[in-house]
Structure formats: C-alpha cells, structure tokens
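Okay, so here's the structure we're looking at.
Only one protein chain is missing from this complex, and each of the others stays in its spot.
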Amino acid sequence: MMDKLPKWADILLVPLISLLLAALVSALVLLAIGQSPMQALTVMVNGAIVSPYGWGYTLYYATSFIFTGLAVSVAYHAGLFNIGAEGQAQLGGLGVALACLFLPWPHWSLALVGAMVGAALFGAAWAAIPAWLQAKRGSHIVITTIMFNYIAAAVLIYLLVEVLRPAGQMDPASARFPATTSLPQFQDIPGLQSLFLRYAADGTVRLNAEGLPLYQKVPANVTFFLAILACVGVWVMLWHTRLGYMIRAFGKSEKAARYAGISAVKITMTVMLISGALAGLMAINNVMGQSERLLQNSAEGAGFIGIAVALMGRNHPVGVFLAAILFGFLYQGGAALGLETAIPIELRTVVQGLVILFTGALDQMVRMMLGWAFRARRTV
Amino acid sequence: MMGAHDTGRQASAAPFAIELKGISKAFGPVQANKDISIQVAKGSIHGIIGENGAGKSTLMSILYGFYKADAGEILINGRPTTIPDSQSAIRAGIGMVFQHFKLVQNFTVLENIILGAEDGPMLATSLGKARKVLADLAREYELDVDPDALVEDLSVGHQQRVEILKALYRQAEILILDEPTGVLTPAEADHLFRILRGLKDQGKTIILITHKLREIMEITDTVSVMRRGQMTATVKTAETNPEQLAELMVGRKVLLHVEKQPANPGRTVLEVENLRVVDEQGVERLKGISLSIRAGEILGIAGVAGNGQSELLEVLGGLTRGTGVVRMNGKTLDLTGRHSDGQSRRADGIAHVPEDRQVLGLIMDFTAWENVAFGYHHAPEYQKNGLLMDNEAIRRDTEAKMATFDVRPPIPTLAAKNFSGGNQQKIVVAREIERNPDLLLVGQPTRGVDIGAIEFIHKQIVALRDAGKAVLLISVELDEIMSLSDRIAVMFDGRIMGERDPATTNERELGLLMAGVSEGAA
Amino acid sequence: DPAIIYDLGGKFDKSFNEAAFNGAKKWAEETGGTFKELEMQSEAQREQALRQLAESGANPIVMTGFAFGDTLNTVAPDFPDTKFAIIDMVVEQPNVKSVVFTEHEGSYLVGMMAALASKTGTVGFIGGMDIPLIRRFGCGYAEGVKAVNPDATVVLNMTGTTPAAWNDPVKGAELAKAQKSQGADVIYAAAGGTGIGVLQAAADEGILSIGVDSNQNHLHPGKVLTSMTKRVDNAVYNAFNDGEAMTAGLTVMDLKADGVGYAMDDNNAALVTDEMKAKVEEAAAKIKSGELKVHDYMSDNTCPAATF
Partner (left out) sequence: MDYATFLQIFDTTLRLATPLLFACLAGLYSERAGVFDIGLEGKMLMAAMASGAVAALSGSVWIGLMAGIVGSLAFALVHGIASITFRGNQLISGVALNFVASGITVLIAQDLFGQGGRTPPLEGGARMLEITLPLAETLRPVPVIGPLYADVISGHPILVYVGLLLVPATWWLLYRTRFGLRLRAVGENPASVDTAGVSVKRLRFSAVLIAGVLCGLAGAYMATGLQAGFGREMTAGRGYIALAALIFAKWRPWHALWACLLFGFFQSLALRPDVMQAVGIKIPGPALDALPYILTVVVLAGLVGKAVPPRAGGEPYVKER
C-alpha cells in the first residue's frame, strides 16, 4: 500500500518534514493570534544563537534534553515507552542533593563523580518499580510511569517542605550546596572563558571591584561534555555490545527474543534501570550545575521533552544530540520571546507538542506524503 | 483441463454460484494472486489446494470483501457483483470461516453470532431471535454449541462451529472454509465433513481450502490447484488422483526422494522420559512423552498440527517449561528453573530451527548479519576486547554462510524481511547447522520453501546426521518425514502413539496412528 | 528601562502581583516611560529570568516575592551596576533594596472589621502557602478579631505548602465553603490568586469576604467587606521613579507610612457602618502612635491569638 522510502529519506527527510509541518502549524497559530511568525523567529534566533550568552543557555537546556532524550531512546529500543523520565529526573535531583549536601567533597571533580552516582542510583530506582511491574505483572509501563511522575512530585514536595528545607527559609528548596561542589560553567573554563567577557558601552572589558574582568554567567557547564560522552556510550552500548544487541532484539520481537534465550525480565529491568539512570543524570546539569540547590519541579518538563527529542532523533544518539540542540534553541528562544514580545512563552509547549504529534503519531502521514512526492518525481 | 473451456455450455444451464475472472492482487512487491479465473457450480463442494503462500487465502478474502482486488471481476449466480467490503459479501450470500477465527473471545456464542447482523438497535430482540434460529440450525446440521458459553471457554472445534453458525445465521448460500481441518482432531474433522455434506444436500455451495489431498479426494466435487499466485488447473475430483494433484501443486513430478545412506546410530544423545507441558490456559499439551535419539540418526515426528509437536520442540528448545526428565549427552536438563532457556540449551549442544521462522527464528527488522548472531550473540568468536561485539567478525561469518548455503542476494547488511521466505529459511538453517550441534531440533524445515531449496536443506540435514549428530525432525508433510527419517514416531493428543520404521511402514498406517487409532485397534 | 518580575500566580492575580503591576503601570502612564516585565512559570526559572533582564540592560529590576531572595543573593553581585529591589524579603547586597510591609498591622484592622461585621461570632482566614510571612497575616488578623470580641472563633486554613498554593482557586473556593459550614460568615483571604476562588465562593454562598494586597472590593460589589491593602504598587512605583539612583537597604512600609491599610470605596460603603469605621480608625491611630503594638509572628514565630 505504501511505497517504501529510501533509507536516507526515512532517516533525514521524515523528521525534517515533520519539523517543517510543526513549524508551519505554529506559524498559523501565531498568525491567528495576530503575531508575526517572522518576528518570532528573529527574536528566537537572536535570543538563542547569536550571542554567547544565548547559546550558553541553549546548550544548557540541550544538555538536559540529551540525557532525557537518551533515556527515552534506550527504553524505546527495548519496545518500552518510558514517559517517566520527568519523575526519574526529579529523583535524580534528590540523589544529587543528598550527595552534595551530606558528604564532604574536597573538589568539584570528586563531587561530580559522587553526585553522578547519586543521580543515577535515584533515577534508576524510580524506574525500577514500573519496570518490575511491567516485567513481572505485565502492567503497562506507560501508565505506571505516568503515575510515578505524579508520585515523584508528591515525594519531592514532602521532602523539600518537611525535611530538606533549612530552618527559617520560606521557599520549598534545599539549602545551597557547599562551594566545593560547584561545577565549572562555560565562563569558568579556560579557553571558552574569553567568549563570555562583559564589555562596557565604550568597548572596554568591564571590571569588578577588585579590578578583575567580569564575565557573563551562563548555566551551560561541564555536564554538556558528559552528555556527549553519554551519547557515545549509548551508541556503543546499543550497537556494539551484547547487551545492546539483546535490547534491540527484544524490542523488535519479544517472542523471537525468548527463542534466542534473551530473558524478558532481565532486559526489561536492565533497560529501564539504564533509562532511569540516564534521566536521573540530567540532574547533574540543572541541580548541581545550575541552581546549586534542589528546587521543587527542578526538571521543568525536560523529561517530557525527552520524548520529543527521542522521536525527532529517531532514537539514535546522533539524532538525539541534534534534536536536543534544536529543542534547546526552542527553549531559550521561547524565553527570549517571553521577554521581548507579547507572545506567551507557552508557544514553545505548542511547538513541542506539534513536533511529537508529527514525528510520533502522524509519521505515516508524512511518509505517505513523501511517498507521493517520490513517485511523482519518478513519473516526471 | 482448465475450467474455462466449456463456459458456453454451462452458462446456458444454471449459472455458476461463483465465477471469478482475472483476479489479481499484490501486497507491495508480493504478487499474491495473478490473473485468476475460477468457476464454482451451485450446490457443489469445490476444493482449492496449493502450497503455503500460493495465494489461496488471499483469493478467498477478496471474494469475501476483506481485501480489495487490484483487477478482476466477480460474478455471483451469474450476476456481476462488486464486493468492496464484507457487508456486500454477506449480502451476496457469502459466508467465510477464516483460517484464523474472527471471534470475540470474551463474548458469548450468541453475541458473536448476532454481531453485525442484529435486528434493530436493541440487543434484546436480536438475542431472542438468534437463540431460536440457532436451535433450529443446531438440530438441522448437528451444530450443537451452548449459546451462552463464552467463546474463550470453547474448544477449537466448537469455535469453528460458531464460525459456521455465524455464516448460516446470515443465510449464507456460499460457504468458504479456509483450512478448517488444520486445527481439528480427526474425529472433529469427520464431524465437520458430515456437516458439509449436509449443507451441500441443502443446496449450499462450499469452497474448501486444504493442504490435505486425502480430504480433497474424500469430499470435493471439483478441485482447483494454485501455485505461486496462479491457478494452474481445475479438475473434477472423480477424474484425478493424488499423484496428479501433487504434481500440479508443486509443478513437477514429486515424491521427493532424499539420497541417503542407511543410518549408523551411535551412543544415545537425547533421552526424554515422561515429559509433560501445561500451557498458559492450563491445558496439558504434552501428556508424558518418552523418546530417545542416538547420534547419527534422524527421528521424525509425524502428526496432525496441534497434537503437541510444537510444544515438544519448544520445551526441548528451552522456550517453555515442563516437567519430567530430559537428558542431553547424559546431563539432566533444567526444565523449570533458571537454566530452562534457549541460551542454556545452546550451551548444552542443542540447536533449534523453529517452526515459525518469521516469528521466532528471525528478527525481521535486523540485518542478515545480526540474525546470524541471533541466539549465538554470546559466542566467543563474535566478541572482541572482552566487552564489545565484533560486528566485523559476524559480518565475515555471514558472508561465508551465505556462500555455503547459496543465500540470495548474498548481502549481509540486507534486512531479513527483504529476503524471500526460502532464503530466510536458509539463513536460519545455516545459522543452526553450521554450529555443528550434537542435537538439531528442526520444525517444518521446508514450509513455504521452493523445491530447489527443499532439496538443499534436506541434504544439509542428512549431512549433519552423517557427521554423527542427532536430529529431531517435526513436519506436517508426511512425505518429508518418510523420506528423511530413520525412525518415525507419531504424535496424537500429546502422546506418542507408536514408532515405525520408514522402510516398512506406509502412509495408511501412519495416518491411522495420526488419527489416534492405537496399534491394538489397527 | 526599569523591569519587573512577577512571581508564580502571575501578573493578573487580582492581588499581590497585580498590585505590583498597577504600580508599574501608574509609573508608565505618568512618565510615558516603558518597562520590561516577566512572569514566572516555575521555581527553576528564577535565575534565568533575573539574569536575562539584567543582561538586557534593565535597571532597576524589581521582583515581587520572598522566593527570589536566594537567587537574588547570587545574581546581584554579578551585576554590580544594576539596582535591584525585592519585595517581602531582606537581601543584604550593596545594590539591593529590600522592601517589607507590616502586614500584621493591616490584618489587625481588617480583623477588627471582620469581628464587627460577623453575626455568628465565627470568622475565617484562608492563607496561601504556609510560611511565616502568611502566618504574620493570620496572626495579626486573629488579634484584631479578639480585640473586638474575645469569644470569637477564628477558623484558620492554609492552601498548601508550595508556591502552587498561590494559584489554586478551586481549593480556595472549597476551603471557603468548608469554613462557612463551620459557621464563618466573614472570610479573609491572604492567598494571591487563590483568593479569587475564596471571594467567589463567599459571594456565591452569601457571606462576606475580605480581600488582600490590592483593593479587591470591586470583584463582588457589596459582598467584599473590605480589603487589606498592601501598597506593593507604591513600592514598585517608588522604585521605578528612583531609577538607577535607587538607594540600597531596607525599607519598612508600615501603617504609619501608608504601606498597609484597609480599603473603603463605593463597593463596600453599605457594609461598613460609621460606628465600625470609628472603632477601626481609633485602633489605627493607636498603632501609628505606637501606643498599640500588634504582635509580629515573624519576630518570634509564635502567635498569642491563634494556633496554626
């Protein structure tokens, strides 16, 4: 019924067309509310790419999205749709906070390792119960992970309000982490540093009270490089290890996997633990690298954006990386929109939803459209 | 011999109940039906035979409006009729019993029967009427089923009756049955045939698809033969014989004969004692199987599909759990615990060519090379650096295997789904046989495989035997069993009915055993 | 240009944030100037919002709400040339002005008003997020009630423990209905956007309510007894007027400085008798003169007039 598309078209064109469709519909929405799509795009580009400050934020967001995107992808390769990255990332934040607050760290690099362990453990733990229920009792993982997102939010509110909030503080947040756990941000990294110098109107470098140069502070931090490593790691794991082989085989055909002696329970558990750990690791970026304390709703929806990122990136680490950058742009650009124009920041939620819709649910439609185009070209 | 040559004479008499002209249908690249024409006389039983994938089910589904033909014409009782959907087919008086039943499992029989044929928007009226009609039909055709039973609680034979009743309830004049006996016990099959004769006597027209020549000879009036999407012939049953039909089916003189030396059995490789398997529904599928296979021999297991052969393969292959004792090379295998899985079986020297290659044996979306590692992904020669899989090594190995087994096209990076069925089967057989296992479990090795490939695969199996390995062969094709096996065991209803020497037994004797007639009675 | 950041609950909460917006709007109308504004969507955005505004050159930057305190402490030193003003919180930085209000004083006055208007002798209080700041409202209110009628019952409820409590009208309405069933016939809502639900439910149920922060009397004319006004608008207006010359340090806006008070207008004129007004005015005068001291919950985290 449907013409088969060439592989390159399936990998490149389908997500691209989906993205264009999402952009088109968003533009229509903007027109409908009397805003100019072109102006919106200009503001977004200026706010998110043009200045080092802008892309400092874009990459910060992208870092989070890479982790959650990988989390969703890894599970997806095993045929599991993990909607719980949000909750797992929040729990990961808890792990980071506990590691940073209650253990003495002499240096950030050690703290980073410790916090990573905490983040991964807590994220994985939060994925473990839905995984176990899926593996052993056949409870649909989509529903259980949704439920666990809500439960995670409740757990965090309780802990932040009743346990972690320092005496005398009014907002529900943990104490600040000690300075020794502070991760280098881009403006602290030699080599990148000079990009972020602050200039006065006359073009001279601005100095602080002690006469040292002032830098623009961006939240992008060393976690970005960890995210790249995670991409490579996931790629190696999926396509160059036995585990990855078994995950993919299980994801393609559960029955055949059983024939090959691949245990459904083991793979489901392992893959969800990895997925949860990846989602949890996101917290290194936002909790340790940025806010340096645990806030309520720290993941800010990045877990859900992971779904869009994974779909858009075709569940391949390279694709996830690119899609995460795209969504980082969308997020930072959206923030610029909120500041500079009358367009509500929620526009980015709409775009995000549309991208998921076109890449994940209407992909057949996109393929059919492309199929027609290919046939038309052949007959011409 | 083609049915079309005497249309003129017949048309002047009663019109045909069904006449198809030039029907074609393609699924993507697969041409399932090619320019098919066929005529079925009113009040007759018309058989259709053909190998797997010949296009029989597709043709009937088109007639029933389930698929839409790409080209062609349908005439019902002489009138050109378009059948865009099943509704139209039902209106034209056609009923169909599908190979895979289309019943709602958690509905009652009655609900299943009225579904889509209700009288008015309220259920109560429909149910009341259906209950009466059903009672009448049951009496008339020996089609008793409890109208209030849940379908999921019924045996397969009874579910089939529900399907027939569904068609009759819709006052079908033409009834199509797609491989109705594949899932039936011989007694149930006999009962079915009685029903069909009864229907024929009432003037109904019946199309019967089957693989079994015996059934064709027994019950049909005319028979059409299909091969690779085409109709090769239509003949009067009375004027033909099984040999001729078989030849028409596969396109050349058959009785496959495999060149092989007499067996030279050595030590016992596999010993099975009192093996039992209970399925998820709690039905006992294997009721205490005992057998043994020695090195250098092929034990063939014959039987009607659904008598426990699949379960036997699966429990030996580690896919399902069972109780009893299984010894492999003297080592007792784990049938229930952690080591009752495919990996452990492979480690114990058992290779397994599963019955259904597309569902079990291959990952259709994986490339050929990935499939060659399937099940053997732990093999040391496929690893490197202790941690990683050596994809390069697997690809090289795949190229070698593809050359030996003449897999076409010999491209390791092609996805399994893009190979033809026969070549898919060759990949699986290559993977398993090349492991040089002590015991090869092999189910339906040549299902849907073309003649050339059949011979090749048979030779490989025999070669493995000659290399001193044990083979357990399961096949629904008696010919295959007869020509490959060194010993034949017959399974019926989860038990082994008896063992025969292929040199001294014959199809009749095996057939009786397969039908559950035990030795004493025979 | 000056800039303002509104807290969760949003610019149009008809209460706290809207008061801030009104101050900014007034400044813009009077001077013809323009200002930037941002609304918070989530806790984690605060830092980005602050930095983004500072980077864009806005000066001064005013933020409404105690929750910015911690973030501002880390951001302010990075922008030594930018002036910040924070409302409801004290942040000690050389370029930050902290503005706090004596909400207990204003709440005392509306508490008296509530007790005077109540026929059942039971009045209610619905707070937003359960934090010392909001307890300061509740405690002052209870003291005012008891000052008029020592036997009165004060039903106290908080909406929640997270910032979501500032914007949960459904819960506000349900709490109001619950308090009514406990006999309350005047309810004071100190809950930001949640108060909209409280006032709505009170109006629907035919009892009186008391608004907060902005003058909310007009929301349900004749059904809102009064509003405890907290002149956030003035604080913002002043900050904007001072511009880059704004002085750092702590500013306390109390009753004497007209920082807090109670609202009288056409909408509630019929509800407040001259006698009531006289009594309240008398107390107000005493507070201003220092003769009457209303207990501040935040001074010792206790409340003599009520238990939370």
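Per-chain residue numbering starts at 1, and chain names A, B and C are given in the order in which the chains are listed.
The rule we apply is simple: a contact is a pair of C-beta atoms (placed from the backbone, for glycine too) under 8 Å apart; a residue touches a chain by one contact, two chains touch by 3 or more.
For clarity, every value in this text was computed on a predicted model and none was experimentally measured.
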Displayed chains contacting the withheld chain: A, B, C
Sole contact to the chain not displayed, among B:81, B:112 or B:160: B:112
Options A:146, A:175, A:197 or A:236, residue touching the unrepresented chain: A:146
Given C:152, C:173 or C:208, the one touching the chain that is not displayed: C:173
Contact with the hidden chain (one of A:37, A:213, A:344 or A:371): A:344
Touching residues on chain A - with respect to the absent chain: 1, 29, 33-34, 81, 83, 129, 133, 137, 139-140, 142-144, 146-148, 150-151, 153-155, 157-158, 161-162, 304, 307, 311, 343-344, 346-354, 356-357, 360-365, 368
Residues in chain B touching the chain absent from view: 27, 64-67, 85-91, 96, 98, 102-107, 111-112, 114-118, 120-124, 126, 166
Residues of chain C in contact with the chain not shown: 10-12, 39, 157, 160-161, 167, 169-171, 173-175, 177-178, 181-182, 193, 196-197, 200, 219
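Going forward, only the chains that are shown with their structure count from here on.
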Separation of chain A from chain C, taking each centre as the mean of its C-alpha atoms, in whole Å: 38
Whole-Å gap separating chain A and chain B, where each centre is the average of the chain's CA atoms: 48
Residue numbers of chain B (touch at least two other chains): none
Where chain C touches two or more other chains at once, by residue number: none
Contact footprint of chain A on chain C as seen in their complex: 36, 38-39, 41-45, 47-48, 51-53, 55-56, 66-67, 69-70, 74, 78, 80, 131-133, 161-163
Chain A-facing residues of chain B, complex: 28, 317-319, 341-346, 352, 354, 359-366, 370, 373-375, 377-378, 383, 387-389, 391
Chain A residues touching chain B - in the complex, by the definition given at the top: 1, 4, 236, 239-242, 245-246, 248-249, 252-253, 255-256, 258-263
